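What follows is a single structure, and I will ask about it in a moment.
Here the complex is missing a single protein chain, while all its other protein chains stay put.
Moving on to chain A:
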Amino acid sequence: LAPWVPVVGLEIHAQISSNSKLFSGSEVQFAAPPNSLVSFFDASLPGTLPVLNRRCVEAAVMTGLALNCSINKKSLFDRKHYFYADLPAGYQITQQRVPIAVNGSLLYSVCIDNKMSQMVTKTVRIKQIQLEQDSGKSLHDDTRSQTLVDLNRAGVGLMEVVMEPDMCCGEEAAAAVRELQLILQTLGSSQAVMAEGQLRVDANVSVHHPGEPYGVRTEVKNINSLRFLAKAVDYEIQRQIEELESGGTILNETRAFDSKLGCTVPMRDKEGKQDYRFMPEPNLPPLILYDTKSLPANMNHQQVVNIDWIHERLPDLPSVKRAKLVEQYGILPEHSFTLLNEDGLTEFFENVVNQTQMKPKKVIGWILKDLLSYLKQHSLTVKESPVSSFVLADLLNLLEKKEISSTAAKQVFAELWKGEGKTPLDIVKEKKLELIQDQKELEEICQAVIHGHENEVIMVVLR
């Protein structure tokens, strides 16, 4: 049987972190009473017009720069038409022809054979980033055969990040999205929490034989976590291979991932291929961005988005942060990945390092093996840790000064985890875990042991 080459591309929608919506002044907030964060424009009442939010433009430029894109100094808005109850206007304002950023790349790492020590860097090309409106939310009430519509989310700004089909499996897709998530959170352009719908991923999957043209692709939607993304992609690849190997064909369709069954199913309510009748948004002139060279002299700076100004203020991206951690503390690259992967862990680690004489290379073991495993066992975040960085540093100092052994230190740590407010020293004294340094005292103990086990001593001497 000829080998199959799976091809995976992604369309990611990231909700922009802003106070108000993309084209209106209503508030952006996750949980609010239905239809309370809706302006007349969001409800698509006649006579209302879109007014672009500068913060959303800046978020898209930041993200484009972080992903090595070319920023289009002139980009355009378009209307994408389709009918759905949560899209009151009957169209979505998006950027189909000339989006704000194009031709970027994202570097991410995957482990070979699940070993963190063998990480490989991969690249996925970013086709484009476009600004667009989010739709409202539909709650399907099948029992009463109706749909309830909440427009709170309608009009919230989105950045659609299109990743070229450079990935080959679920693991790569999940790793790429995870890195994008970390970048967005570092920039602050999106909080990118998948569980709250701030980051939504659709996967495009196809398979073909090497040397042959790409196969028919399917689109997989309804993926709510990174774990499910990997599962959905891998399932779909398998399904397509099995279908083709048994002589079937792949339909160019949209499928939904069913997390309970762990499989993809065709989505209902699809009336064949959609014709979106793209047209220029007549109410919005082109979006012009400037850099220091092209900046006109007399312009009101509130009306200007300066790409260079934004570039100068970009924070350290995750890849740079990791490299700095490795250089500064002498830890391994895979350690830096784990540090950045847990919210607050890097800060915790650095706080401990700053409060102890123990070398960072030793401290990292305590952070990643002891602290992190306890946190995972109890499903706690770093912020919820019963052991603070101060307390851990205290414990490590005792170990460093050789007042206790490392075995004793682990016992103390287990005790500290109960969060009863005792200091490491309290516990050491309580459980008599101090290392004895007195030569005479040690000799007396050894003598006592030898005296108490005369038979065993004879056996040893005779050997």
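Definition applied: a residue touches a chain if its C-beta (ideal position, glycine included) is under 8 Å from a C-beta of that chain, and two chains touch if they have at least 3 such contacts; residues count from 1.
In the analysis below, contacts and distances are computed from a predicted model.
The complex includes a chain that is not drawn, and of the options "Nicastrin", "Peroxisomal succinyl-coenzyme A thioesterase-like", "GATC amidotransferase" or "Golgi pH regulator" the UniProt name matching it is "GATC amidotransferase". Among A:Arg55, A:His208 or A:His311, only A:Arg55 touches the chain left out of the display.
Of the listed positions A:Asp142, A:Glu312, A:Asp438 or A:Glu454, the one in contact with the omitted chain in the full complex is A:Asp142.
Mapped onto chain A, the footprint of the missing chain covers residues 18-20, 24-27, 33-41, 43, 45, 51-57, 76, 81, 83-85, 138-142, 145-151, 268-269, 271, 275, 277, 280-288, 302-303, 305.
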